[in-house]
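What follows is a set of notes on a single structure, which appears directly below.
A protein chain is absent from this complex, but the other protein chains hold their places.
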Amino acid sequence: MAEVKPQKVSAKVWDENAVARHRIQWCPGCGDFGVLAALKMALTKLEITPYEVLMVGGIGCSGQIRNYLNGNAFHGTHGGALAYALGAKMANPQLKVITLAGDGDTFAIGVENFVHVCRRDPEVLLVIMDNGVYGLTKGQHSPTHGRGMDIKEWSEESPPPFSPLRLALTAGATLVAQSFSGDPKHAAGIYAEAMQHKGFAMVNDFSPCVTYNKFNTYDWYKAHVEEIPAGHNPGDPNAAWDLLNDFDRRGRLPLGVIYRNPRQKKAHARLPMWPEELQETDVRPLLEMFR
Amino acid sequence: MAEVKPQKVSAKVWDENAVARHRIQWCPGCGDFGVLAALKMALTKLEITPYEVLMVGGIGCSGQIRNYLNGNAFHGTHGGALAYALGAKMANPQLKVITLAGDGDTFAIGVENFVHVCRRDPEVLLVIMDNGVYGLTKGQHSPTHGRGMDIKEWSEESPPPFSPLRLALTAGATLVAQSFSGDPKHAAGIYAEAMQHKGFAMVNDFSPCVTYNKFNTYDWYKAHVEEIPAGHNPGDPNAAWDLLNDFDRRGRLPLGVIYRNPRQKKAHARLPMWPEELQETDVRPLLEMFR
Amino acid sequence: MIVNHLKLLVGGVQLRDGVVTVSDILGRIFTRAGLHVLAMERGYASTIYGAHQYDPMVVAEEPPVSWGDPEIDILVALDYDSNPDAKEQPNRDTILRHSKYLKDGGLLVYDSSTGDIATDTLERRGIKIFPIPARNIARDELKRDVVKNVVTVGGLFRLLEFDRDATHLRALLEERFLRKGREIVELNLRAAQRGLEVVESVLKAKTWTDAGYRLEPRPTKGPMLLLSGNDALSIGAIRAGCRFYAGYPITPASAILEFMEEHLPKFGGRAMQGQNERESIRAAIGAAITGVRSMVGTSGPGLSLKVEEFGVSGMSEVPMVIVDTQRAGPSTGMPTKSEQGDLFLVAYGGHGEIPRIVLAPATQEECYTLMIEAHHLADKYQCPVFFLTDLNLSEGRKVVPESFFGQQAVRIDRSTLVRESDLRRDGSYKRFALTPSGISPRLVPGTVGGVIKVTGSEHDERGFVSTDPAIRKAMMEKRARKMEVYLDEDVKPPQVFGKPEGKPVLVGWGSTRPLLQEAQQRLRGRGVETAVVHFTHLWPFHTAAAKPLLEKASAVIAVEQNFSGQFADVIQTYCLVPVRRIVKYNGLPIYPSDVVGGVEQILRSGAQRVRVGVEAPAPVKVSEGD
Partner (left out) sequence: MIVNHLKLLVGGVQLRDGVVTVSDILGRIFTRAGLHVLAMERGYASTIYGAHQYDPMVVAEEPPVSWGDPEIDILVALDYDSNPDAKEQPNRDTILRHSKYLKDGGLLVYDSSTGDIATDTLERRGIKIFPIPARNIARDELKRDVVKNVVTVGGLFRLLEFDRDATHLRALLEERFLRKGREIVELNLRAAQRGLEVVESVLKAKTWTDAGYRLEPRPTKGPMLLLSGNDALSIGAIRAGCRFYAGYPITPASAILEFMEEHLPKFGGRAMQGQNERESIRAAIGAAITGVRSMVGTSGPGLSLKVEEFGVSGMSEVPMVIVDTQRAGPSTGMPTKSEQGDLFLVAYGGHGEIPRIVLAPATQEECYTLMIEAHHLADKYQCPVFFLTDLNLSEGRKVVPESFFGQQAVRIDRSTLVRESDLRRDGSYKRFALTPSGISPRLVPGTVGGVIKVTGSEHDERGFVSTDPAIRKAMMEKRARKMEVYLDEDVKPPQVFGKPEGKPVLVGWGSTRPLLQEAQQRLRGRGVETAVVHFTHLWPFHTAAAKPLLEKASAVIAVEQNFSGQFADVIQTYCLVPVRRIVKYNGLPIYPSDVVGGVEQILRSGAQRVRVGVEAPAPVKVSEGD
């Protein structure tokens, strides 16, 4: 697939087969606009065509992104995106499979898929639009709600926030990164790196919800994000962990690729599907064991 | 509840209201026998009565333990145990809620509940009977399958094993421990400590499946487990992490309480349920806002 | 002059234009003025910002029979800019979409901030047009964008000759803003006054003495409330002693969760936002095990994810009230559109066979009363009780007298629970005792002197797992027996309006009752006498009450907001009478005219099935979010 480039991959290509720009139904200023811009940049830079892309959207404001740019897209159940992506990639390794979902979708209802896909390590990119809330259902707390807040007492109903990066590392993701949609150019660089990773890549993107999260705003993020130091070795899991500890201690949020360590994996071809590949299936060898 | 001790809590008490010993349907030598013995020791030691206990069983060979000793018990869906336990404890904080489940139940189908309950931190003890397989469905790989094996190449179908302790730490469990059912006395001490923890306590117990796991046997565990050094400070999350790194590096499996760090939590009373508590509910104050 | 009898519709761009703000102010003030408000349909999109939103509202002196037809008397268009997709003019989205439903002689109020628009065709229909540059007034004159909605409200009140001294408006503004400072209140009142002035200048310029509609306050006996079905059922649950609630956010059930989170703790209860659909119901089951009355609420997709837990509740005999605020499926479907498409799921969903009860309230009042019944039934029969509302009933609001909530004597009967004092200490207690009624006295954990083993696998009387064929058979029959008792003791027969003998009978369930009653009246006006048979107790199906009724009909016609006529199928199964169907599944409410047309078509042509809703009101096709 990748060798066929039937259309010039310019930034404009991404507006075809997509919802018209003026019909995008995000709130003005929503962080997801930045993610959309960054995605287009990364795809354009890597000269990926819309034909070879399969975007799997979560359910939420964020998941709508799949219809806001060109490329094949699927959207099933809330929380299920990564599992569909896994199956699609296993079936057709030539597809560029990108999962685009919210923090609620990924870490609340979808956390089981997240944990298991980290272990399975398909060559799938996940971009999480992390806004600390359930945007689409009008602002309830997501698992990352409370980031940066100074809360002293917890309850079962209101537990402390959750660390996407640490969970990804622990569960076995082979690329773990973080970006900020307030700086789409920088984010695009991270996405592009993650898109080329031979394994499961998670990018947690801080994508402010201007309507329902009045705490983790653009300004708040600007005051708290910090690029990963140049000397950081993403190949070393301990270095990754230490980096997170260091940033936590300083109350800062790292941007960049924190961990990258591809795993030795079995290669697979696209699964047979056309009649000419299937017509002559000979099941006789399967019968012998029943004699 | 806890103040009423209507029957002498001797070890024998645990055999009442339970499946007769000779009817226990575990394979002779199954590690779960050790867990059963250790549980009885810990409960007896703490003078807990069967009346105040609520055991929530997973589905699997392991989950059957709930019927093999006295005490209230519940068992619903595969993977759901922790979520039932959460609700029960929230509703009646006087109950001693103990969740008893397999590694498949907890980390495959039930991992979402595990992650979320770690965050929510109810005063619930979880004992995992970790045998690396799905015993009850005849030996398929569980998420901890492959422990100690030297595998070089992975695939989506056969991913690397999964670390219960690290996941618990990352997800926010406030007590994380590990035990070995091959040494029930030692395990009982750990259970007893975990039972007194004011928050969510996870004990991962190595409980060999003599029928389906021919790799992680008693002997294998005996050769690999090692008690946590006396100087370890379980109150320090970094120390816990370092300890795991150190044991991993040495190819050893730690036994004992790795982490213990109770969280500041809101106190709750038992929820009203009797007619005398509910009869006079006055909803008029709720109506005013609709005027 | 039409007095105290109109339908108005407020439209605009979602989140931006304040549609809900305006309709809230109107609804609340009309209610306080003793008028009856019924605002059942809530037109919004499953995106937060930018889609078209509209709120229709019937206002009348007497409680309206139903929400009526799409025709409206007054259209209030809050959007101030043009729709770039629309070739046609006038190009305000709200006007494009809804003006065809404006009655001749009706009124159009629109925000003319970006300029007046061409309205000749409307004017030719006798429609009176009131351009108000509300946004400009707010922004340029009053320097506060947000007061634009109050400008419009002020204009509207003037049109309707309502609240001329702004007593009601002032009271409301003071309630809301006084704590922010009197200036805010005054600013808002000035905004209203400016709206009023604009309307007066239009009236004057057009030399109209009035707009043709008037709303007059009416005296009431005691305070009146404007509340939604979700509000009413939440209050009902609290009254019924529900003290644990769990839900995962989902339209249109989220409001229940938010209500419970805010208010349940005041009654000693706890409400929890689940981290997913399964955690919610499992935690609720966990709470129920301990004896607490417990409930979950969700909508279609969330219900599908809970199916395995229906079986847990049924098999382990742990009571559970499950609210399903139905929305249009399947799958993610149309999250903000109403439908009655989940009946099959609640009646038949789940592997194997369990006892279960399905209730469906018809009105906001029944959301309250039937919810109290739901908790009682769950407790008594120790099984899942489904409570089926739908988006329009759950989110739609209606005026109900406050006194209504005091009328209902509520007895909390927990006689199926065993207390410590009831317990014989000989260890003879059996959680799943095989009783004649199938109902086994229920002990909760923590009771000194007794221990329970509760399990989702088949079990013996003590709760130990068993596959002994005789035990299995006895236990299946025990559980099923509970539903026989329910059919003897607790089920309510359908409500019957008119006499079914020899007549076409309109059958409905849940939220369609008002609609059927209005259709019946209209059909009577057209010389067609029908009966209406309406069910709130859907499952187990009450064959003994329904069959004799329906067998007498000349034709049984089920009216349902779904594709297949799910309840019609249930009736066919149990009554063995053919059921014709009028079905609608385009996301819009069923209108009385749909039913009138459908019935006439059936009587004329003998049609088995009429699919109504062919004509769609939306002229512009726009893709949305989820």
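For reference, chains read A, B and C in written order, and residue numbers begin at 1 within each chain.
Heads up, the rule we're going with is that a contact is a pair of C-beta atoms (placed from the backbone, for glycine too) under 8 Å apart; a residue touches a chain by one contact, two chains touch by 3 or more.
Values in this document were obtained by computation on a predicted structure and should not be read as measured data.
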item: Shown chains touched by the chain that is not drawn here; value: A, B, C
item: Given B:E156, B:D183 or B:D205, the one touching the chain that is not displayed; value: B:E156
item: Contact with the hidden chain (one of A:A38, A:L86 or A:V225); value: A:L86
item: Touch criterion as defined above, residue of C:G291, C:G333 or C:G598 at the omitted chain; value: C:G333
item: Which of C:I2, C:I117, C:V496 or C:V577 contacts the chain that the document leaves out; value: C:V577
item: Interface residues of chain A (partner: the chain not displayed); value: 1, 4, 6, 16-17, 19, 49-54, 56, 64, 66-67, 70-77, 80, 83-92, 94-95, 112-113, 116, 268-275, 277-279, 281, 283-287, 290-291
item: Interface with the unshown chain - residue positions in chain B; value: 19-20, 22-28, 30, 59-61, 63-64, 67, 75-79, 108-109, 111, 134-138, 140-141, 143, 156-157, 211
item: Contact set of chain C toward the excluded chain (per top definition); value: 45-46, 299-301, 303-305, 307-308, 310-312, 314-316, 324, 326, 328-337, 339, 341-342, 344-345, 347-354, 455-458, 460, 464-473, 476-477, 480, 562-564, 569-570, 572-574, 576-578, 585-588, 611, 613-614, 616-618, 621-626
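The rule is simple: only the chains that are shown with their structure count from here on.
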item: Computed distance of Cα centres, chain B from chain A, in Å; value: 32
item: Multi-chain contact sites of chain C, meaning residues that touch two or more partners; value: 270, 272, 275-276
item: Chain A residues counted as touching two or more neighbouring chains; value: 108-109, 111, 143, 156-157
